[in-house]
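The other protein chains are all here in position, but one chain of the complex has been omitted.
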Amino acid sequence: MAKELKLMKGNEAVAEGAIRSGVDGYFGYPITPQSEILEHLMAERPYEKTGMVVLQAESETASINMVYGGAACGKRVMTTSSSPGISLMQEGISYIAGAELPALVVNVVRGGPGLGTIQPSQADYFQTTKGGGHGDYRLITLAPASVQEMYDFVELGFELAFRYRNPAMILSDGVIGQVMEKVEVTDYKPRWTNEYIAKTFPWAAVGKPAHRNHNIITSLELDSLKQEQVNIRIQKKYKECEAKEVRYEMIQCEDAEYLFVAYGSSARICQKSIELARKEGIKVGLLRPITLWPFPSKILKELSKQVKGILSVEMSAGQMIEDVKLAVECKLPVEHFGRFGGIIPTPSEVLDALKKQIL
Amino acid sequence: MAFRGTLVIDIERCKGCAVCTTGCPNKCIALSKMVNKKGYNYLEMINEEACIGCANCAVICPDGVLTVYRVKI
Partner (left out) sequence: MTREDIIKPENLVYRRTPVLTDNVMHYCPGCGHGVIHRIIAEVVEEMGIQENTIAIAPVGCSVLAYNYFEIDCIEAAHGRAPALATAIKRLYPEHFVFSYQGDGDLAAIGTGETIHTCNRGENITMIFVNNGIYGMTGGQMAPTTLSGMKTATSPFGRDTEIMGNPLNITELIAKLPGAYYVTRQAVYTPALARKCKKAIRQAFENQKLKKGVSFVEVVSNCNSGWKLAPVKANEWLEENMLKYYPLGDLKVPEGK
């Protein structure tokens, strides 16, 4: 069958990816710059095409707890928002992680702190990869750098979320959310049947049949010894995830003497900066983490033996740089460059920073 | 029609709240002077002959302590 190509915004790609990959439910609340996701879903009427539930909730708090409810019943459910809305969802995300449920959250990041700006930013890295909510938990975090990846990562996010029974996050930004690109879309996949869910996910609260005890979905364990065991189990799961699920892309690293580390739209900018640099004879490459957690530390450590210095580029005041420094054990110069408050750096700005801070 | 009834009391489940005693029409039940393993004065029948098996006690027992039987006489 011929490839089906569509021109769409990153936000629309998330919605389209959700419908076509057989997602069961979307619960969301409008916020710029990601409202097109809910708008596209409502316009496409997936409840007629695949039976997918789409509901505009009364708040982000309600959205994430709707997701918690749906996830507890074994359904593939998701929400999307942008930075302030994601902050509101943190309690719910912690509950979902604590109850060990699969779910997908998409953050189309805007500038902060506070109400900040509606322009793009990458300043939610700490919130996403270091916690955000309370307790020892992690979010499996995918960082798309194209509209195609916005589309693809919906299905991948659910795959990882169900594999580890843990919430997954697509950490995007206002650039990737708003830009229009060509996307190769997949055929419509049927949603899982209730029978399939009951059979495949014995933990799910789907109604207690006579042959098993009732299922309880909770993150509460008042007995500290048992709660410690819960935490140990969750951490073990995270170790496995760290060992198996690291994803990254290397661009022109073969002969690189210097290295950019950047994800999402910053990675796109760095690709242009590499072109400019190489014209000037500066051999620079790019490591683009696709999973921000688990972070591609191992490959970064390998690359650190080859290059003379690393510039971590992020639209923030310097968050990912902490993981970069940890990965390379501070054995070579590592600097941060970023613009923030909604300003997108230009490729030549990035190159200038490389020259000034690293060369 | 007249009835005779009786109760099976799950003594260890009883918390001695005595709410059931307020619902008994014939004052058949009261808290014992004895205590169960948790230290509660548990429920006992004090006038078994008068029980008509109405289950009033059971429907307001918060802890599901009571099983009720009744026969027509």
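Residue numbering begins at 1 within each chain, and the chains themselves are lettered A and B in the order written.
Just so we're on the same page, a residue touches a chain if its C-beta (ideal position, glycine included) is under 8 Å from a C-beta of that chain, and two chains touch if they have at least 3 such contacts.
Keep in mind that what you see is a predicted model, and the values were worked out from it rather than measured.
Novice: Of the residues A:11, A:34, A:50 or A:65, which one touches the chain left out of the display?
Specialist: A:65
Novice: Out of A:53, A:230, A:326 or A:344, point to the residue that touches the absent chain in the complete complex.
Specialist: A:53
Novice: Please identify, in ascending order, the residues of chain B that touch the omitted chain?
Specialist: Chain B touches the missing chain through residues 4-6, 8, 12-13, 15-19, 21-23, 40, 48, 53-64, 66-71, 73.
Novice: Extract the touching residues of chain A with respect to the undisplayed chain.
Specialist: On the chain A side, contact with the omitted chain comes from 24-25, 27, 53, 55, 57-59, 61-63, 65-70, 72-73, 75, 77, 91-92, 95, 99, 194, 205-210, 213-220.
Keep in mind that, in the parts below, only the chains that are shown with their structure count from here on.
Novice: Indicate the whole-number Å distance between the mean C-alpha point of chain A and the mean C-alpha point of chain B.
Specialist: Whole-Å distance between the two chain centres: 59.
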